[in-house]
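As you look at this complex, bear in mind that one protein chain is not there, while each of the others sits in place.
As written, the chains take the letters A and B, and residue 1 is the first residue of each chain.
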Amino acid sequence: MFKKVLSLILLVSVMVFSVTACKTETKVPTGDVALTLWTQEGESDFALQFVKSLTDAFTAEYPNITFDVVQKDTEVLREDFQTASLAGSAPDLLWTVSDHAGPFVTAGIIQPVDDYFNMKLYVPSVEMNGKTWAVPISSGNHLMLLYNKSLVPTPPADTDEMIAMAKELTKGDQYGLSYNMTEPFWLVPWLGGFGGAVFAEDGLTPTLNTDAMVNTLQFLYDLKYVHKVVPASADYDVTDTLFKEGKAAMIINGDWSLGGYKEVLGDNLGAAALPKVVATGEYPKPYTSGKYFMLPKDLAGDKLAAVIKFIEFATNEANQLKQLETLNRLPGLKSVLSNEAITSDPILAGSSADMANGVPMPTVVEMRCNWDAMKPEMTSVLADEKSAKDAAAAMQAAAEACIMQLE
Amino acid sequence: MLIDPEVMLNSFKEVILTVLIVLAAIAALEGLLYLIFVRWLKLKNAIVIMLISPAVIGLLILQVFPLLWEARLSFTNMSLKHFFNFDFIGLKNYIRVFTEPVLKQVTFFPLLARTILWTAVNIIFHVVGGMCLALLLNREMKLRGLYRMLIIIPWALPQVVAVLAWRGEFNFEYGWINLVLQRIGLTPIPWLTAPVPNFIAMCMVNIWLGIPFMTVIFLGGLQSISGEFYDAAEIDGASKWQSFWNVTLPLMQPIMAPAVILGTVWTFNTFNVSFFINQFELETSDILVTALFRAAFQYNRYGFAAAFAFVIFFILLAYSIFYVKTTKAVEGAEVR
Partner (left out) sequence: MSKNNPTSVKQADRKEIKVKKESFFHAARGDSKFKRLIIHLILIGYCVLSVYPLLRIFSVSLRPGNRLLSTDLSIIPANATLENFRLVFNQGLLQWIWNSLIITVGTSIVGVIIAATSAYAFSRFKFRGRTPLLIYLLTTQMIPSAMLMVPLYILAINLKMVGTYTGLVFAYAVTSVPFSIWILKGYYDTIPVDLEEAAVIDGCTRLESFWKIILPLSTPALAIAFLFNFSQAWNEYLIARVILGSQESILTWPLGLQRMIGQYLSQWGQYNAGALIVSVPVMLLFLYMSKYMISGLTLGSVKG
């Protein structure tokens, strides 16, 4: 009896819920709705200003829906959203990076978006447990080869060519190539190019002790010690400074840096896909991510309806193009990717060619363990303290130990 | 727009209002306590209760409550995977702190040993450096005021600002230290990426930060030593060095002991230096507090991190009881 009543209640509530869900897609609430949006966009690249321009424009169209845009640093946003959810006072909408989806899904504090949006219109999004958890706002965040046209007239097509060019250009206090040697984010594209991946098919088991990883580490080691084309110790800031000072002919950096380099180098800035790995004949596979909308678990009713309407507004073609113009970010909406604003711009074209080789960055919480396992070993290989082989084995052991502790 | 007068006024109002409310609340509390304990119960120590209750109540809300919350958490398996549906698992987290790696590979005791090494190295340099500077400054000389002023600067600078400035100087390619090393013909050192140099870099920065405090304290102590002691020592034919050992140090003891012990606690708990100088998250440069921060916020092992925090807390508690026992600092100048 009890079970029957329970299932009846469940059934009714599901029906009511689905009815309201249907309604929300068509109707904008008429009452006053005040939404809190958390974003990790900063002011320095004008992205926060862009977020605010979108919310303001939306409020102009629907005066009953107002926004409180709250900016938080990336890590802070994650911590605070977790804590706020624990206290039952989460914001109404998140505008954040894809790696946050892993912890948020694991903790069960965001909801899937398949029911509210047609995900086929968007570039591949964050998928876990057979559901989609985020709506793409922009795509990219991928590493590419940036070069100074006054030193490198045409970008190298494969790694041999790149090394040969870099050797020629390394002289005096000038380097042929530089990249951030301290972050494994700069290692994974090459790992892909050598035919490897950080996870097995299941997306959860680390596969770091592979031939591909050994070859990748050896390749990075050779760049430094055999070909001697990179600085002895380069991190992000060093690479950035070298390139801006014209002392690095080629660097590897992400799409977020394009705007700043355009300002300094002007027409001398070139962007291209990372060169093909000769050993395998494959292109390096940079991680792609971008910015996403995520919906907190308990969002419902008028607020949910308003949020859906806003997301539709923010990712419509006009606003996606505006984003491209103001932030140089590739769109999250598929139809805009083929827009001529992208195809006719050499830098954006190079960037999107590179992105085509990319793979979505894993967002599961286990990825944190992989990053942390790769980082010190990559450093010790590049400091000539460990062989590529030993390092790969150590990476795998560290990642496995870390995942055990996540419980 | 540089500043909006209206926003300025609003924030000013809010703070003033808060201060007034807090003061009014204290006054109301005192009145209530007075009525209860002095008038009604006629307690002998009523005045003590009145004097300390604002502090006690504030601490109860802002320190004791969070501590109890964390204490409860330390007995649960709360993590991302058990975010809302966590279970109580008894002392398991406490056992794990000692048996399993605290972060990635390092276990508790090596980490503790490293933290103790870090604390010892820093305190030795702080005390010796502070004492040397204080002795040098403790004389009539030109520019004394100026030196004293400049020496305090590392203490006065906001810590994070100072630490980030130092981090720039440790850069392999562009840091001042390596540029100088190269100029005098030595090989540059990878301060930020290699374990030992990074640890040394951390120590250098923290020593730089901590010396001014000790100098100021010791200078105060040296100035309070009456010259007669030295006169006596001189008459006895003591050399400068002997009078330092036999007069200065013993007389400085009461000032040095608490300074050293407090300095030890602060160094043990220094977060900013080891967190920021360790730009590339070398596990070999973590000390207990930074490891705690990473366990809690980067790995979201809430339950484990809470237990870990309490272990650190108990170590320090034992230390502070030791402090109180050795310095007898709790004894006051009692009236009755």
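The rule we apply is simple: a residue touches a chain if its C-beta (ideal position, glycine included) is under 8 Å from a C-beta of that chain, and two chains touch if they have at least 3 such contacts.
None of these values were measured; they are calculated from a predicted model.
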item: Omitted-chain contact residue, chosen from A:178, A:257, A:289 or A:352; value: A:257
item: Residue numbers in subunit B that touch the chain omitted from display; value: 1-4, 7-8, 11-12, 14-19, 21-23, 26, 45, 47-48, 51-52, 54-56, 58-59, 61-63, 65-67, 69-70, 133, 135-141, 143, 146-162, 164-166, 168-169, 171, 173-174, 176, 179, 208, 212, 216-217, 219-224, 226-227, 230-231, 240, 248, 254-255, 257-259, 262, 265-266, 268-269, 271, 289, 292-293, 296-297, 302, 305-306, 309, 312-313, 316-317, 319-321, 323-324, 327-330, 332-336
item: Contact set of subunit A toward the excluded chain (per top definition); value: 42-45, 68, 70-74, 76, 79-80, 83-84, 86-87, 89, 173, 236-238, 241, 244-245, 254, 256-257, 260, 264
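We adopt the following convention: only the chains that are shown with their structure count from here on.
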item: Subunit A and subunit B, separation of their C-alpha mean positions in angstrom; value: 38
item: Residues of subunit A defined as touching subunit B within the complex; value: 75, 79, 82, 86, 103, 106-109, 182, 231-235, 237-238, 241, 365, 368, 372-373, 375-376, 379, 383, 398, 401-402, 405-407
item: Residue ranges of subunit B touching subunit A (in the complex, touch as defined); value: 77, 79-81, 83-84, 100-101, 104-105, 171-174, 188, 190, 192-194, 279-283, 297-301, 304
